[in-house]
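A single protein chain has been omitted from the complex, and every remaining protein chain is retained in its original position.
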Amino acid sequence: MLIPHPLLGPRDAQEFTYLGDAALLNRPDGMAEGAEAAFAEYVYLRDNPAGVHRELWFHEQGDRSWLVVTRDTTTHEILGAELARDVKLKGGAA
Amino acid sequence: MHFSGLRVIREALTGHKGWKPLWRNPEPQPAYDYIIVGGGGHGLATAYYLAKTFGRARIAVLEKSWLGSGNIGRNTTIIRSNYLLPGNEPFYEFSMKLWEGLEQEFNFNAMVSQRGILNLCHTDAQRDAFRRRGNAMLLAGADAELLDREQVRAMAPFLNFDNARFPIKGGLLQRRAGTARHDGVAWGYARGADMRGVDLIQNCEVTGFRIDGGRISGVETTRGYIAAGKVGVAVAGSSSRVMAMAGMRLPIESHVLQAFVSEGLKPTIPGVITFGAGHFYVSQSDKGGLVFGGDIDGYNSYAQRGNLPVIEDVAEGGMALMPMIGRARLLRVWGGIMDMSMDGSPIIDRTPVEGLYLNAGWCYGGFKATPASGYAFAHLLATGRPHETAGAYRLDRFARGYVIDEKGVGAQPNLH
Amino acid sequence: MTDLTPITALGARAPARHAFGALTITENAGLALASLALRRDAAQPAPLGLALPGPGAWQAGQGVAAFWTGPGQWMIEAEERAAEDFAAVLAGEASGCSVTEQTDGWTAFEIVSDRGGAPIRALMEKLVNIDAAAFGPGSATRTGLHHMSVFLIRRAEDRLAVIGMRSLAGALWHALGETAGRLKGERT
Partner (left out) sequence: MTRLTGGLIDRARSLRFTFDGRTYSGHPGDTLASALLANDVRLMGRSFKYHRPRGVFSAGSEEPNALVELRSGARKEPNTRATVAELYDGLEAASQNHVGPLGFDLLAVNDLFSSFFAAGFYYKTFMWPRAFWEKLYEPAIRRAAGLGSLSMQPDPDAYDKGFLHCDLLVIGGGAAGLAAALTAGRAGARVILADEDFRLGGRLLAESHALDDAPATEWVARAEAELATLPNLRILRRTTVFGAFDHGVYGAVERVADHLPEPGRQVRQTLWRITARRAVLAAGAIERHIPFRNNDRPGIMLAGAMRAYANRWAVRPAKRVAIFTNNDDGHRTALDLAAKGVEVAAVIDSRPDARAQGQYRLVHGLVDNAKGRLGLRGVEIDSNGRKEWLDCGALGVAGGWNPNVHLASHHRGRPVWDEALQAFVPGEGGPCGLIIAGAAKGQGSTAAALRSGAEAAAEALAQLGIEARPADLPAAEDAPAGLRPLWHVPGKGRAWVDFQNDVTVKDIKLAHQENMRPVEHLKRWTTLGMATDQGKTANVTALAVMSELTGKPIPETGTTIFRPPYSGVSLSVLGGGDTGAHFRPRRLTPTHEWARAQGAVFIEVGPWMRAQYFPRPGETHWRQTVDREVLATRKGVGICDVTTLGKVDVQGADAGEFLDRIYANAMKSLKVGMVRYGLMLREDGTAWDDGTCARLAEDHYVVTTTTAQAGPVYRQMEFARQCLWPELDVQLISTTDAWAQIAVAGPNARRLLERIVDGFDLSNAAFPFMACAGLTVCGGLRARLFRISFSGELAYEIAVPARYGQALVERLMEQGADLGAIPYGTEALGVMRIEKGHAAGNELNGQTTAQMLGLGRMVSSKKDGIGAVMSRREGLAAETRVLVGLQPVDPAQPVLAGMHLFAEGAPHRTETDQGWITSACYSPHVGSSIGLGFLADGGARMGETVIAANPLQGQKVALRVVPPHFVDPEGGRLRD
């Protein structure tokens, strides 16, 4: 697989470490009411779609950027990749 | 039709005219008491035990493709009960006991072969962990032996003892573990269920659940609506998709695991050997192929195929462990979809929808669990109560903090 | 000056050097390294007169050079200044930045070809999944090599630097030497 790094172009996926669903960007507020239920969902439940999936990859053997990659889980086709930092600053993975 | 050596001889002498279909191809009835969604190993075993052990009738198994086309049709055939945690070990040992005698019970040779599994260890800390695990196995009534380096060498002299990056220090051996002919298991259960009146309906995909007032009333399928008293879902690889139709999100991600077989070879290795430090495990099939695998590819996938780096990684592990396999050739690589759960352990439980039950999250270890999974799921469906060995496999264990995390890696499915 | 005697990453008093056909590999023990990262809202500096390069690039100056290592992050190299507190020098040149000493975190192997770029490309083909033909002079990147993580810098058509973690110097030397040795054995 090749990951289209937004700064470095296509790179061997072997340089990356996979984490999973980009919803992990949306960490609940641990000090809020009902935090435990929110965290149980955040930590454990996944949409796990057969199709377009937004997911986190870490360019561990590269520039150490976390990326949000949009990929089809049925074909492995990659539809785009962004710096996770930018996605988060724009308001998260929703 | 009862299978026996005599029968084989008689048919051989009379041109095999007497063999009957292994199962019928029934048309779906309008309603059943029990519908099992998924005609893979776990679904077929569930139907079998529901009919045989729990004496239930009016049972159908709905399979979107051919019987046994799930992960039971593509795995590395290992059976074992070498678990650590009390939530797991008694269950897998129950499964092991069901394997022993399974073939005589369902009169079908699934080639259950207790040739042993040897987990190698390479550090003192690993040996400590193996001692803890081996003892946990013995406490649950399973068998286990802790071997030192020389005992391992006597069993498997072909391993790399002299020039290894991770020297072999010993191993944990379970002699009763081994392999079984995966398709044969599916067929044995299917035939046994069919003989007891279960309708095995192939090419029948469930496309929706009909839920009235929080209670299941039936399933929509590609072959029409079928009413049901209770519905049990056992669709490894598709669990999230199927349960989404009932409005549920699961603590599961779907990942691809590749498995490998070499060209046929004369007997080369005795039982199952696992090399944790190198992410490699191997056995040899009765046909002579080395059957081996390693880690999952590590990314969400429904594509049923993997990529080259894992193939290389697994081969590297194999060559590091047993360099004498180098001149053997890889014949085939295939990929299956794994329900990787958030703690690496399965779910056998009721759901918030009354009458709808879930059997899922087997990660890449569902094959060895097939008998116990079917038995426990049938128990749950028939009695409404979890089987005594499967009581920890609850859906709410994640939110409540009772996870069963054998590897201790937390809520990251690709590490389990 | 301290009276302690340093050793190279390969554990010797003197840097290693070996020729394999067209390629010569030399341990660059004198190279000083310091990382530089922009802090929030900091303007991009030009330390030691270097125009900091963009993603995938290496920029050489007089005895110093810089290569991009990540968004807002660079590694600064200085020839033959390993014995100095180069990070302190750099920090003085880059206010508003986080600077960290990195000299001893790495081992640099300089690979020089006496037959132009082809042997360098042939070596890269056997070691890294980076398109050697597209990795011309001035390119720099980090990638995997035999289960290790390395920086590659194409210093010139006939020169490649491979910078790996110091603790892996022996393993990296083995990988480079083994591959270069086999290339020599091949028909090239």
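Should a chain be cited, it is by its letter among A, B and C, assigned in written order, with residues numbered from 1 in that chain.
Here, contacts are C-beta pairs under 8 Å (C-beta built on N, C-alpha and C of every residue); 3 or more make two chains touch, one makes a residue touch a chain.
Since this is a predicted model, take the numbers as computed values, not measurements.
Chemist: Tell me the shown chains the invisible chain touches, ordered by label.
Modeler: A, B, C
Chemist: Which parts of chain C face the unshown chain closely enough to count as touching?
Modeler: Within chain C, the residues touching the omitted chain are 1-9, 11, 29, 35, 37, 39-40, 73, 82, 85, 98, 100-106, 125-134, 146-148, 165-172, 174-175, 179, 182, 185-186.
Chemist: Give me the chain B residues in contact with the hidden chain, please.
Modeler: Looking at chain B, the ones touching the missing chain are residues 3-5, 7-9, 11-13, 15-16, 19-25, 65-69, 73, 86, 89-90, 101, 103-104, 107-115, 122-123, 125, 127-136, 138-140, 144-146, 158, 160, 163-167, 181, 183-184, 187-188, 202, 262-268, 278, 284, 286-288, 303-305, 307-308, 311-312, 315-320, 323-334, 397, 399-403, 405, 407-411.
Chemist: Since one chain has been left out of the picture, which residues of chain A touch it in the full complex?
Modeler: Those residues of chain A that touch the unshown chain are 1-2, 10, 12, 17, 19, 24-25, 27-31, 35-36, 39-40, 42-43, 56, 58, 60, 64-66, 75-78, 83-85, 88-89.
One rule holds in what follows: only the chains that are shown with their structure count from here on.
Chemist: Where the centres are mean C-alpha positions, what is the separation of chain A from chain B, in Å?
Modeler: Inter-chain centre distance comes to 30 Å.
Chemist: From the mean C-alpha coordinate of chain B to that of chain C, what's the distance rounded to whole Å?
Modeler: So the centroids are 49 Å from each other.
Chemist: Once you find the CA centre of chain A and the CA centre of chain C, what distance in Å lies between them?
Modeler: 31
Chemist: Can you tell me which residues of chain B touch two or more of the remaining chains?
Modeler: none
Chemist: For chain C, what residues touch not just one other chain but two or more?
Modeler: none
Chemist: Can you name the residues of chain B that touch chain A in the complex?
Modeler: On the chain B side, the touching residues are 240-241, 244, 249-254, 298-303, 307, 309, 342, 398-399, 411-414.
Chemist: Mind listing the chain C positions that touch chain A in their complex?
Modeler: 55-56, 68-71, 73, 129, 141-144, 149
Chemist: Where on chain A is chain C touching in the complex?
Modeler: Residues of chain A touching chain C: 7-9, 11-12, 14-15, 60-65, 83, 85.
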